[in-house]
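In this view, the complex is presented without one of its protein chains, the others remaining in place.
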């Protein structure tokens, strides 16, 4: 039955259920247990933010702390996947892709194709994404577009606990490599989540709010900002439809296009930097495939083309805000937002 | 409080409903209304429905503004006879808010759902009312106890009403040990045993109707009456486009048109209704349960179990209710029991007639149970 648990607990539960179901599922990463070889407690951390806490007691050595050696252990997870395991490797912060990207870009993503279809690589790479933690330029980026660009990879970014559990279970059962992006600012967010196992299929966007005037497309944290914007807009008579993409590769183009065909207006909200982003991708797809339905030019609300700043006053400006989203909607409707 | 002034309030359709949106008034202020007249359209996050008049009189005030959300039990309109002074009605409206707030807590105190261990697994159920007789509501294929959200409270006037989730459904265990009518019927009697219910009026919708009929045939001593709503088990035809489509649908885009076949008015199917069913269908085990049941009961678009003749031979009182525009099981099946049963075909209703025409269905069921 459903009860309220957090995004973080939902991820923990998905790992627990899948490890129980399938003995080939192993979990590895830096400090995912914590205290390996140290004189104190085992499971001291359960991950740097406690996401995997408690799993070691249930699954023992199927959880492995790794050295700070991302190339080696991300590659090992990929190699193990090619040899019949279903590893879930935690990269901690997706920003750390810089030190292990070859294994993801040139190995995991390519095996199936360059080996003529004879390989499969069912690996999941979990990592935190997003700003808002005052963690500055190297621990805060929304690097999703770097991965959606790569054929062979799947990219997932849930916005709530229900989706986090169902999408992680699907990611683990999926036979392709999946980059599972966890927005660190959502870890505490709770919603109703069934106790049972369930898998949410990929490429199925969620319409989180229905509206007839404008389509706001987003994913991750900014889905909530878009909903805030939609509430404000409703007060001035603008009914915004808010679409949570949930998976960025594959992506549910049909739901986006169908919605824009109904509303005639598109605003895409993306916490990534603007160039070659999810926002620009969605805007260009809609322009190409639903141009006739558009009543106004699509608008993008993204982070600026800058690194993530540290100082809270700057970081708060960096993340797309509800006001910025509402302002973009008003550009498409040419109607002023009531004060 | 002037007792000649009757409130129209935001209804509470099911335990999870906390607010609803007035989408439009079907009767303008000043209209004379009779009991059962459709007055105002309301949409919840789960379903769109119509509020019917519970009292006769004149619609004196239209308070709920279209496209506005009101909490459950908020006053959205007033019915009173023409001779009630306007001043009294204004005073009634002004006073109403505080009056409503006082009642709130008591009703929320009970648990939303309960669970019971049975030989068929752990089953979820809801219970309303108290005392004899017992009434058990059995949902259809792919349904759950919330299919009775417009009925369970109304029936509680008659006694203790139970609505259960069959195995493989709702929040009950997803393993269907025996995918057959007999297996589901055993789950119902097992449920009765576990809760100490010696005998009950069984109300079944669709596949649940066939389960109720099967139970009445096998355990006549435990079944006081059966009510068959848009029921399976009365003829061979069934819309395989619905049953197969429901099993196969994995996305909102696939499922919505399938669900629209359930209702006379397809607009009844809200996004939330579709999402809730998808959430259910995604649970591990559900696909296997539904696939097994569909294969056992509806393979090739034919119902494998037709119980009409057997039912005619029993003495169990039978009420048959059908929505005239049922697209899943044809309303012609309503007449197959002939004089053996009371059959009511309700216009402007589809397969989910107990939701679409809840007041009428509740009236019929209460009368049936009470005789």
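We just call them A and B in the order they show up, numbering each chain from 1.
In the analysis below, a contact is a pair of C-beta atoms (placed from the backbone, for glycine too) under 8 Å apart; a residue touches a chain by one contact, two chains touch by 3 or more.
Rule of thumb we're sticking to: contacts and distances are computed from a predicted model.
One chain of the assembly is not displayed; among "Fructose transport system permease protein", "Metal ABC transporter ATP-binding protein", "Cytochrome bo(3) ubiquinol oxidase subunit 3" or "Acetoin:2,6-dichlorophenolindophenol oxidoreductase subunit alpha", its UniProt protein name is "Acetoin:2,6-dichlorophenolindophenol oxidoreductase subunit alpha". Considering the intact complex, the chain excluded from display touches A.
From the set A:34, A:47 or A:87, the residue in touch with the chain omitted from the display is A:87, counting the whole complex.
Of the listed residues A:51, A:78, A:146 or A:185, the one in contact with the hidden chain in the full complex is A:78. Summary of contacts with the chain left out: across A:48, A:119 or A:189, the touching residue is A:119. What chain A contributes to its contact with the hidden chain is residues 24, 26, 62, 64, 66-67, 69, 71-85, 87, 102-103, 106-107, 110-120, 151-152, 154, 174-176, 203, 250.
One rule holds in what follows: only the chains that are shown with their structure count from here on.
Between chain A and chain B, the centres computed from C-alpha atoms are 39 Å apart. In the complex of the two chains, the chain A residues touching chain B come out as 1-2, 162, 166, 194, 196-201, 204, 206-207, 210, 254-255, 258. Residues of chain B that touch chain A in their complex: 113, 115, 124, 171, 174, 250-253, 271, 275, 279, 282-285.
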